[in-house]
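Partial complex: the chains shown occupy the same locations as in the complete assembly.
Note that the chains take the letters A, B and C in the order they are written out, and that residue 1 is the start of every chain.
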Amino acid sequence: MGKKVLYFITSEDITGIELAMEHSDDDDVTILLLQNAVYFANKSNKAVTQALNQNKKISACKEHIDTRGLSNFISDKIKLVDNSEIIDLIFECETIINM
Amino acid sequence: MSEEKNIVILLRQPPHGTLYPVEGLRMTVAVSADFDPITVVINDAVFAFIKDVDKTMYSMHIEFIRNIDLDILIDKKSLDDRGLTKDDLIDDVEIKEHQEILDIIANSTVTIPF
Amino acid sequence: MLGYDLYTVYEKRRLRIGVEYKQMARLGILFFDGPYQKQASETVVKLSNAALDKGHEVRIFCYMDAVNALLDNQKKIEGIFNIEEGFREILTKGAVVRLCNLCLLVRGTMKNCLKRECGDVKRAGTPDLAKIIEETDRLIVIC
């Protein structure tokens, strides 16, 4: 395993997820979804389903999922994280790719 | 003049992260004094009407619109695209086939997007 | 004020010359975005100018961030279209501008907007948009 990389995705631009999916498997990649980017976590979203099948780690901000009433619509493989865990994740990763 | 105008308030953005759909409903309420606006819901705005969404800002407007017998119409195609069904939605809205949604927009005098 | 004076003129003109009036119509404009982040406020100014120059009446409703387009003291910077100046110009030409009251309150910009001496610019509520829709011939929305 290479370095830990965080795709920190706060916008509704699918490009961030596409870039993450194309990221080298040598690195330990986590995709973190916040704000309206949490809609990408919807089970019917193809890009995220594909990323999960590729064994990329995907987390989503729990508060933003809950406000939007999405908890029943997202895959079990997506880890819900609170703000404190998000801060830990940010400092654990050596590279942050903001989108 | 006012009686002839068919106004469509078109909600298209997701319910949180922006205030657009809630402002759209507020506009439906405001405009209802002079017109009979139809609220049409497409794309990610359909998420504003799922059962579990936080409706702190929404419920007052939705209730008002229901009480004065105005329609909130959901585009079935937008639901299908998002893997949502009637059961996921609250009761105060009505699902319409995409063609009906198109006809309603086509027959409007003005469509106002939010 | 000027806007409503023009309105009276148009009404008189309508009674007098009938057909000609058809070319003088009323345009409603709604927009949502603040200045300098997106192009909407610049487009509103330019289309308003075009409509006013053709003798039409213009009534604008500023909703959400759009209320910030009417803030005073916007510094002129070369290469950037100054939105305040644009609104001052169309107000002088008679445009009517209504600012969503609640939107100003929540943003804390209530006291910093252009004042009545610039033209017919006033705080308003959403019912005033209904009024604009009712009293104009067409409504365009600049997203």
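Keep this in mind: contacts are C-beta pairs under 8 Å (C-beta built on N, C-alpha and C of every residue); 3 or more make two chains touch, one makes a residue touch a chain.
Just so you know, these numbers come straight off a predicted model, no measurement behind them.
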Counts per chain label over the entire file, given a single displayed copy of each: A x2, B x2, C x2
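Rule of thumb we're sticking to: only the chains that are shown with their structure count from here on.
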Distance from chain B to chain A - Cα centre to Cα centre, in angstrom: 30
Distance from the mean Cα position of chain C to that of chain A, given in whole angstrom: 43
Residues of chain C touching at least two other chains: none
Sites on chain B at which at least two other chains make contact: none
Touching residues on chain C, where the partner in the complex is chain B: 30, 32, 63-64, 125-127, 129-131, 133-134, 138-139, 141, 143
Contact footprint of chain B on chain A as seen in their complex: 12, 35-36, 39, 42-44, 64, 66-73
Contact set on chain B toward chain A in their complex: 14-18, 44, 47, 50-54, 81-84, 88
